[in-house]
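One protein chain is absent from this view; the other protein chains keep their places.
Chain naming follows the written order as A and B, and within any one chain the residues start at number 1.
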């Protein structure tokens, strides 16, 4: 995953444009079934309209009459404000200043700034560089153009035994930043490759790579009724590369299957994880959980966007993320998916306790361990009432879902319990009686 | 308000009688549309019957053969037990003692005692005065009569755009006491005068001045079905004059719109207010919230009846209340009403987040303040789902209802959201899904 991130790091992504297409084609190399889509400028998507596509060829600032570039897009694609209008002019430092963005409190970081919907131009630079600009005239060049084009996104559908779906969504629209953003696509890609290898996959997986906000809105515009009818749970995958923290951002009402799964998994995977309500949202759960959309979607992250100092600066680079950081997030999400795949409502087949002894489920030797194992099995049976799902049973008993599934599988194979998938889609999953 | 209280202070009010009518006529001077009602003695009102009307002309105690009045109604109308039967006799101090009421623990206060439904007579005096009574014979005179008359109450209906109503109820039945009672009628009068000036008043206001308990019962007997069908929220206004505390007494089940509004407003208006359950009730919420009546009524008070030492004594006088105390309660109630007037369920018009930028709702400069403002607006939109009302949105986000209304108004004017008033009356308001 880290290598993929390194490959993708230099590409100049934006809301739309060639950088995005290059990125998606690279991912298609890793996920052959990934399908790429283009949505033309001008297309109306709900309350929004796809804007024109921005192309940036060069951007720099140098002293008038000199050639040494003091600010140079070739050194960092963060140097130019995203969607800057073209400019080629000579101006005084005073005139230039309102177009410069730097961070006094982080003097060696270049901030990340965009202006997708308001025409303007600007340069981003470190505050240290800015301080060295001396009064005088500067040549200011942004060689960009804005023209009808298309918004690019990619979708991978991995069909399962059920039509019901699990959503994984990540975004492709940030220039060279590693935790926010490349960690998202690469962990999602790794999850997709792992999912593709699972035989007898139960759920269908809908995996989406799209620019943040407008991409998610566009995607929902095209797929909403389908997704509302089928989505069991979903995860927005972003900021999953550093190794400092784990976080969960909950859905709007905080009570979907995705919320319950994320809470259950993270309490064991990373007991000191940060649990954020929807008020702390910041990525595409904003769309997936909006009123009327209300998909059961949460976000599982390492350090939350906005909460770490390197966020939206040039310091969010490949040093910030690590194979270990990426792998930890991958594992957390993998566990959630394993749990959702195994999540049924189970119901014991017999009135009163079944006789476990004649099925070999009673230990012949008694140790504290075997006693605890029998007790766990009896407890699982006690709540296998057709109303509790696996996570609800596990939470009630105080065991991990994996252990709960192991017991349920054993009982299911012995035909002591039956199972049903009823009532798991979307908002319906909320109102399960066992909750 | 303080001046009105001063004017009304000397009048000798009781359960029924001329003092009450004088008081109501004074209020009619301030509220020309106030309508006065009389309900004849003997009228059955639910489980009760309007008793005869008590007239008190004189009451005193002096030593036999002397004229200096040791206890004298003319000095304080608290000196005679309310509804005392007539007496004109000479008796020993021993015979008199069982008819005297004083407070050993507050030796310079005259207690307030009534006996509306059991015929008896008595005098109230300070414990200091009582201690000075020497053995011997006393002339004891109470010149009172009990005869068919009528219970007096007054009602002001301020019609609004909606038939649905907000109830304000206060009582008129206590002789010269200031916090419990006159603060109630004067704050209610001030609220009524303020309400009368509001253009485009949304709700109809039902404002009731009646003797406590029996007056409320009588009023409900005449208006219950109407009130049950229309009441959105209501407030019993009493003990709103001192400046030592704020209190809320909740409705019987504690979950009506009035409860939510009172809690929301008081947490901001007076964060250290005392929150009392219905078990601490003591005024006409006893009737308004009784089983089967179950109107959404709470009480907002300064110091709770029974909780302050001067309660039901001559110390509850004009020194106890203050313009500042009255004004604080007025403001708390005014805020509740403003909130209720603006309380709709709002619903965003668009699937996914609406584009705020093109409507000018995104700041062009970014400061922590503008960021917070955008975040509040986004949060309001996130819960404008047609299920949360204004107070539920505000409570979820953690902002005041005024701020929430400001944002909602802006969004409503921009046609980003629509609103509905559904499900707000009475018990129905309880079961809102957003709660």
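Everything below uses one rule, namely that a contact is a pair of C-beta atoms (placed from the backbone, for glycine too) under 8 Å apart; a residue touches a chain by one contact, two chains touch by 3 or more.
Here the structure is a predicted model, which is why all the values come from computation and not from measurement.
K.L.:
Please pick, from A:329, A:397 or A:411, the residue that touches the omitted chain in the full complex.
P.N.:
Answering carefully, the residue with contact to the hidden chain is A:397.
K.L.:
Which of A:348, A:390 or A:408 touches the chain that is not shown?
P.N.:
A:348
K.L.:
Looking at B:79, B:250 or B:286, which residue reaches the missing chain?
P.N.:
Checking each option in B:79, B:250 or B:286, the one touching the absent chain turns out to be B:286.
K.L.:
Considering the whole complex, which of B:9, B:26 or B:48 touches the chain not shown?
P.N.:
B:48
K.L.:
Which parts of chain B face the unshown chain closely enough to count as touching?
P.N.:
On the side of chain B, residues 46-48, 117-118, 213, 216-217, 220-221, 224, 252, 278-279, 281, 286-287, 289-293 touch the unshown chain.
K.L.:
On chain A, what residues meet the omitted chain?
P.N.:
Touch with the absent chain occurs at residues 347-348, 350-355, 357-358, 364, 378-379, 381-386, 396-398.
Keep this in mind: only the chains that are shown with their structure count from here on.
K.L.:
Quick check: how many Å separate the C-alpha centres of chain A and chain B?
P.N.:
54
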